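Let me begin by handing over the structure; questions about it come next.
Here the complex is missing a single protein chain, while all its other protein chains stay put.
To keep things simple, chains are lettered A and B as they appear, and every chain counts its residues starting from 1.
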Amino acid sequence: MATLKKKSISQSISGLVLLLIGVLIALPLVGAAEFSLRDGGRAKHSFKSYAWIFQQEDFITNAVTTIEIAVVAVLVTFILMVPTVAWLHIYGKRYIKFVEVLTVLPLIIPVVALATGAALALPAWLQSTKYVLSMMYVVLAMPFTFRALDIGMRGVQLEILVAAGRNLGAPWRAVILKVITPVILPSIFAALFLTVALSLGEFTLAQLLHWTTFPTWVAVAAQGNILGATALSVGSLLTAWVLLFSFTFFDRKKTNHQEEE
Amino acid sequence: MAKDLILAQSLLEAEGTGARNRTGFSVLGIKKVFPLLPLTIFISVFFFWPIGAVFINALKNNDGSFTWANYQLLFQEPYNKAFYNSVKLGLISALTGAIPGALVAIAIAQNGSVRLRKFIASISGVLANTGGVPLAFMFLAAFGPEGLATLAFKAIGLDIYGLGFTLFSFWGLVIIYSYFQIPIMVIVFMPALDSLRKEWRDAAYNLGASNTQYWLRVGIPLLTPSFVASFLLLFASGFSAFATARAMTVGNISLVPLIIGTLLDGNVTVNQFNLGYALAMGMIVVALLAMIPYLLIQARTSKWQH
Partner (left out) sequence: MSSNTLQLKGLSRRFGNVLALDDFHLSLGVGELVALLGPSGCGKTTALRIVAGLEREDSGQVILGDRDITNVPAHQRNMGMVFQAYSLFPNLTVEENVAFGLQMRKVDKEKRLKKAHELLDLVGLDSQSKRYPHQLSGGQQQRVALARALAFQPDVLLLDEPLSALDAQVRTNLREEIRRLQLSLGTTTLFVTHDQEEAMAISDRVGVMSHGKLEQIASPDTLYNEPATAFVAGFVGTMNRVITQLKNGKVSIFGQAVSAKPSDLTEGEVIAFIRPEKVSVKTAGAGANATVLTRSFLGASSQITCRTTDGSIIQALTGSHESGELHPGSQVMLDITSDEVLISHV
C-alpha cells in the first residue's frame, strides 16, 4: 500500500541523514581523540598527554579555586531557590508566572553584556572576592534551576501533600523534613547538578572579571602544549558525557509521573 | 484534581491569614509576598543593577554628563563593522545549525527508536554546552595540518589547505560554532516534532489528504513557529558567543564580544570605557530583538502542545 511503502523509504532516508550528520559530528571528536593520543608523531600512541594537565604546577590551585566557587554557587542556589520555589507552590501559586519570567531574563541577556555591567556596577569590596563569580553563576543558572524545581514540585503537587501532612497533624518542621524534602529531592539534585556543571565550565564571566579559574587558566596553559590541551578537551567531553548518560538512568524513575496527567 | 488544589490552597491559606491578620501588617500586602524578597533582592543586585548600570553609563560622558556620543560611535567604523560581523555570524551559524539539527530531529522522530533518541539526547546535551577552549582545541587538533580530519579529506582527494582553508577565519568560526548549534537545535526543536499528534496525521489521511497535503496544510504550519523560535535562539547563541571566538581569533575578525573583552581588559584610553557600555547595550538590544519573539512564540505554541 502506498502509505506503507512511503514509510520505509522515509525510514531509510532518515537513517542516511543520521549517518551523514553523525559522521560529520564524529569527525572532529575522533580526530581530536586520535591527536591527543599521539606520542611523538602519528606512528605511536599513548595516554601520555592525558597526564599533562595534572602535572602542571598550578593545577591543584586552580582546580580548588573553581571547586570552591562551584560549592558556594550550589549553596546559595539551594538556600535561595528551594525555599522560594516551595513557598510559591504552597502559598503563592499566582506569583509563579511572574517569577518564571523573572528567572528567564538571564537567558536573554548576553553574558558579555552582563559581565560588563557587573564589572562596572558591583562595588569594589564585592568584586575583590572570587565568590562574586558564584553569585553571578547563581543568576546564570537561574533559568534552569527554577525550571527544574518548578517542574519537580508541580509533578508531585506539593501543596496537596503539605495540606495532607498538616491535616494529619504534622508540625511545620516535620512537614519540611519528612514531606517536602524527600519528595522533591530528585529535582533539587537536578538543579544543583546544573549549577555545578555551569560553574565548572564557565569562562566568559571569569575572564572578563579578571579571575583565574580552572577554565581561564587552562586557556592560557594550553597555548604551550596543544597535545595536552587537546587531551584535556577530549577527556572533559567524554567525562561529561558519561556523567550525563548515567544521570539519565537515575532519572528514568522520575519522568514517568509527569506524563500521566 | 482541580477541586483538591482549591481545597489545599484554602486549607493552607486559612492557616496563614489568622496569624497575619493578628499582626496587623497589611499595608500593600507586602507581608504576604515577604518570602519572595530574598530572590527579588538577589536578582536585583546581581542582574538588574549591572544591566541598569550598562544602560545608564552608555549615556554618560567621562565627566558624568549626558551624551548620545557613545551610541553614535556604534554606527561608525570599526564598530558598525563589528556589529555587522557579529550579526552575520549569528545568522549564518544559526542556519548551519538549524537545518542539519532539524533534519536530525526529524530523522529521530521518524525512526521512533527510544534508545536512539536517548543516545542522541545525551550527546546533544553535552555538545550543546561545549564551547570555548575545549572546542577550539578539538578543532585545531582534528583540522590541523597533521590532523585526522585533514587527512581524511586528503584521502578522498581534497587538499583543504591547498584550497585556502583555515580555521582562523569567519567561516572557520561558522564551522566550529555549528558543533554546538546543531545539538542545541536538536534539543530545542525535538519537542515541537513530538507535539505532532499521531491523530492529526491519521485524521488527515482519513479525510482524504495525501502525505504531501498533510505536511503542507497541517504538519509544516504547525512546525514553522517552533522552527523560527529555535532559529532565533541559535542566532542569539551565535551572536553572543565569546569564549570560542576569543580562542580562535588572532585579532583578524572583528566581533562585538571580542571588542568588549579588549576594552574590559583595560587596553583602552579613558573615554573609550563608556563606549564599552554602549557596545554592551547594543548587544543587549540585538539579543532582545531575537529572544523576545522567541519567548512569545514558545508561549503561544504551548497552547497547542498539551
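Just so it is clear, a residue touches a chain if its C-beta (ideal position, glycine included) is under 8 Å from a C-beta of that chain, and two chains touch if they have at least 3 such contacts.
Here the structure is a predicted model, which is why all the values come from computation and not from measurement.
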item: Sole contact to the chain not displayed, among B:222, B:243, B:260 or B:275; value: B:222
item: Absent-chain interface as seen on subunit B, which is shown; value: 197, 199-200, 202-210, 213, 217-218, 221-222, 303-304, 306
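We take it that only the chains that are shown with their structure count from here on.
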item: Distance from subunit B to subunit A - Cα centre to Cα centre, in angstrom; value: 15
item: Sites on subunit B touched by subunit A in the complex; value: 4-5, 7-9, 11-13, 15-16, 33, 35-36, 38-40, 42-43, 45-47, 49-54, 57, 100, 103-104, 106-108, 110-111, 116, 118, 121-123, 125-127, 129-135, 137-144, 146-149, 152, 179, 182, 205, 211, 236, 239-240, 242-243, 246-247, 256-257, 260-261, 264-265, 276-277, 279-281, 283-284, 287-288, 291-292, 295
item: Interface residues, subunit A side, partner subunit B - complex; value: 3, 6, 10-11, 14-15, 17-18, 21, 24-25, 27-32, 34-36, 42, 80-81, 83-84, 87-88, 90-93, 95, 99, 102-122, 135-136, 138-139, 142, 157, 159-160, 162-163, 166-167, 197, 201, 203-204, 207-208, 210, 215, 218-219, 222, 226, 229-230, 232-234, 236-237, 240-241, 244-245, 248
